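Here it is: the structure, laid out below.
Missing here: one protein chain of the complex. Every other protein chain is in place.
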Amino acid sequence: MKTSKVKKLMEILSTHPEERERRYAAMELSDFPREDVVEHLVNRLVEEKSRAVQEAIVSTLITIGTEAVVRRCAELLRSEDAYLRNSAIEVLQLLQHTSLGVVKELLQDPDPDVRLFAVNVLGELKVKEAVELLCRVVEEDEDVNVVAAAVEYLGEMGLRGDDRETVRKAAERFSDPFLEYAVEVALRKMEV
Amino acid sequence: MSVHILVVDDSSTVRGYYTSILSKAGFAVDHAANGYEALEKAVKFDYDFFIVDINMPKMSGYELVRQLREDERGVGVPVIIISTEAKDSDRLEGYRAGANLFLVKPVKPERLLFLTKIIAGVR
Partner (left out) sequence: MTIEEFVKLRDYIYRKVGIYFDEKKLYYVEKRVEARMRSIGVDSFRAYFAWMRFDTSGRELQELLNALTVNETYFFREYQQLRCFAEEVIPEILKGKNNQNSKRIRIWSAGCSTGEEAYTLAIIIKEMTGGMPVTWEIHATDLNTDVLLQAKKGLYGRRAVKDVPEVYLARYFRRMGEQFEIRSELRRQIYFYQLNLLDRENMRKMVDFDVIFCRNVLIYFDDSSRREVALYFYDALRKGGYIFLGHSESMSRITPIFRLRKFKNAIIYQK
């Protein structure tokens, strides 16, 4: 009974000609936090042409909020489509600690853009561990944009004297006016 | 009358950095944190120039530029995209969307100022 309902909703989501029906199907699927549902939702998110339906799918993914959602959204960070990349970031940000494991892996990615996305997720988390991870990015990452983003978040989240020291030293690792500016602004925020 | 620039980037540091460079040179700078907020502001105020990031929540820079170009008031407004994304395909998409110039982050102050002045047609 339940399975046939899920099947029907997934069917509507992929084939119904009315946008409104597809949106409702997407929203209703939030009651079924199953792996195959997540899989289907993400596939439809990629294929779907209507932004309003896509937004409903994103909403449902956030509501479902499982490890499977995190994993599938992490893959979208490499999409060619900017909307999909940024929606994936948003989902990861809202899922908070569920995202943490995957985000740690992404921090080691060879692509600096993927690392930047990981920093953007970390910076919205509300766990102290995120602060430590951001400090490590500032100390070790080779890309100036990734480091600058981490510095910006530390300005808001860093509380200890050590965090301040980490940010201060970042400017020495690269000689770049943008990073110098980012460090200056972050240090000012960390004073208060 | 000074050129009115809208800086669109989700990073407050990036917005502050461009603002400090451009306002010192006499440009009037306003800001927005994503493409959709930029459109909200652009319907309210008339901007002469846009500096736009690509990856932003809710609405990307590409989509913002496409929508600006669809509106008759935004057809000819200069747009510089400044992004960390540096692949040829990114540049191509930026130019296809209607950007006048595509730069890669981080941008040096002199370069930003020089190119903004040239494209805005001020000396």
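In this document, chain identifiers A and B correspond to the written order of the chains, with residue numbering beginning at 1 in each.
Please note the rule applied: a residue touches a chain if its C-beta (ideal position, glycine included) is under 8 Å from a C-beta of that chain, and two chains touch if they have at least 3 such contacts.
It should be emphasised that the depicted structure is a prediction, and the values quoted were computed from it without experimental measurement.
Colleague: Specify the residue from the set A:R23, A:R44 or A:R115 that touches the hidden chain.
Modeller: Of the listed residues, the one touching the omitted chain is A:R23.
Colleague: Tell me, which residues in chain A touch the chain that this view leaves out?
Modeller: These residues touch the chain not displayed: 20, 23-24, 27-28, 51-52, 55-56, 58-59, 62-63, 94, 96, 126-128, 155-157, 159, 188-189, 191-192.
Colleague: What residue numbers in chain B mark contact with the hidden partner chain?
Modeller: So the residues of chain B touching the unseen chain are 10, 12, 32-37, 39-40, 43-44, 57-59.
Going forward, only the chains that are shown with their structure count from here on.
Colleague: Go ahead and note the Å separation of the Cα centroids belonging to chain A and chain B.
Modeller: Once rounded, the distance between the two centres reads 24 Å.
Colleague: List the residues on chain A that touch chain B in their complex, please.
Modeller: Contacts found on chain A: 80, 82-83, 85-86, 89-90, 112-113, 116-117, 144-145, 148-149, 151-152, 176-179, 181-182, 185-186.
Colleague: Given the complex with chain A, which residues does chain B contribute to the contact?
Modeller: 11-14, 16-17, 20, 54-58, 60-63, 84-85, 89, 105-109
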